[in-house]
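Could you have a look at this structure, given as structure tokens, before my questions?
Missing here is one protein chain; the remaining ones are kept as they sit in the complex.
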Amino acid sequence: MPQVITANRLRDGAVVYFGPNERWVEGLQEAVLLPDPESVKSTLERALVGEKANVVLDLFAFDVERSGGEVRPIHIRDAIRASGPTVRQDLGKQAADLQPAAVVENDDVSI
Amino acid sequence: MALYKNGSFIKDAWRSISEGEDAPPAGHVILPLDWWLAEREAFEGSNAPLGLRLDPGASVSAFLPDLHRFSLLALAFPKFQDGRNFSLARLLRERHGFSGELRAVGEVLLDQIQAMARCGFDAFEITDPNTERALREGRAFGVSHFYQPSLGRDRPVGDRPWIRRSAH
Partner (left out) sequence: MYRYDEFDAGFVADRVAQFRDQVNRRLSGELTEDQFKIHRLMNGVYLQLHAYMLRIAVPYGTLSPRQLRKLAYIARTYDKGFGHFTTRQNLQFNWPALADVPEILEDLASVEMHCIQTSGNCIRNTTADHYAGAAADEIEDPRPYCEIIRQWSSIHPEFTYLPRKFKIAVSGSAHDRAAIQVHDIGYQLVRNESGETGFMVYVGGGLGRTPMVGHKIRDFLPAADLLAYTEAIVRVYNLEGRRDNKFKARIKILVHEKGASAMREAVEAEFALRDPDALRLPQTEIERIRSYFAPPALPRRNAMSSAFEARKAADPNFAAFAASNLAAHKNPGFAIVNLSLKPIGGIPGDITAEQMETVADLAEEFGSSEVRVSHEQSLVLPYVALDDVPAVYDALRAQGLATANTGLVTDIISCPGLDYCALATARSIPIAQRISSRFGEGERARDIGPLSINISGCINACGHHHVGNIGILGLERKGVETYQITLGGSADEACSLGVLTGPGFSYDQVVDAVETVVNAYLEHRLAPDEPFLAAFRRLGMAPFKDALYRSNAGADI
């Protein structure tokens, strides 16, 4: 089962995913898919640099599947986390409402 | 380790004895509670300054009869979130009248020092480099208005001295 690494951005708490070029991205579809436990382990080590650099916190990996050209979380919690509250379709990532209301001063989330 | 007392770092006159070590009766040693309970006869008739180390949950009744023998009590915080020794510190000062050095040891961090002082601690063993740096730089920390009477250096304020205090 492929996995994706995720975390929360320290400054504003936004859910982010470990993407290409060591960058943290906001959309699950841009995240790097890790096909096996080996790749998860080694990528997690690289991703932890972001925690040490105080860019992100609470890193973990979760299961996904490819379905109809899209990456989808297996677990409902990760699915809700990736899209937003099911009871407010106008809020969160599902509404392309990508950043919390406040302007985050230093947008550069690369590590 | 750097010892912080009365607003500055000082040389530590004391040595901590660990379990299994032989303590010379010469003094200025901090003894683990179990060690003291097993070996107290060795110190009969000695005037050597003695210290006692108390882990959270230590039985007060076990050492209370000997309290007058100690000029230092070291209360441990193995994890800073373990708050038991805040209560023990207050009881030792307020209820049992301990007037020697009350030292906080273990995970002693900048943001807990003021609360410790207000519970009666007057010495702090600092091992966290960020805490040591902040203290050496004289950086302000804590709050300066208090809603409880305490054992720290604060003083009563205004028309409710029984419960309002200020640091200034």
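Points to keep in mind about this one:
Chains here go by letter, A and B, matching the order in which they are written, and residues are numbered from 1 within each.
Note that a contact is a pair of C-beta atoms (placed from the backbone, for glycine too) under 8 Å apart; a residue touches a chain by one contact, two chains touch by 3 or more.
None of these values were measured; they are calculated from a predicted model.
Although it is not drawn here, the omitted chain touches the following shown chains in the complete assembly: A, B. Interface note for the absent chain: among B:S18, B:S99 or B:S144, the touching residue is B:S144. Along subunit B, the points of touch with the absent chain fall at residues 56-57, 80-84, 86-88, 90, 94-95, 109, 111-112, 114-116, 118-119, 130, 141-150, 152, 157-158, 160, 162-164. Those residues of subunit A that touch the chain absent from the view are 8, 10-15, 51-54, 57-58, 74-77, 80-81, 84-88, 91-92, 97, 100-102, 104-105.
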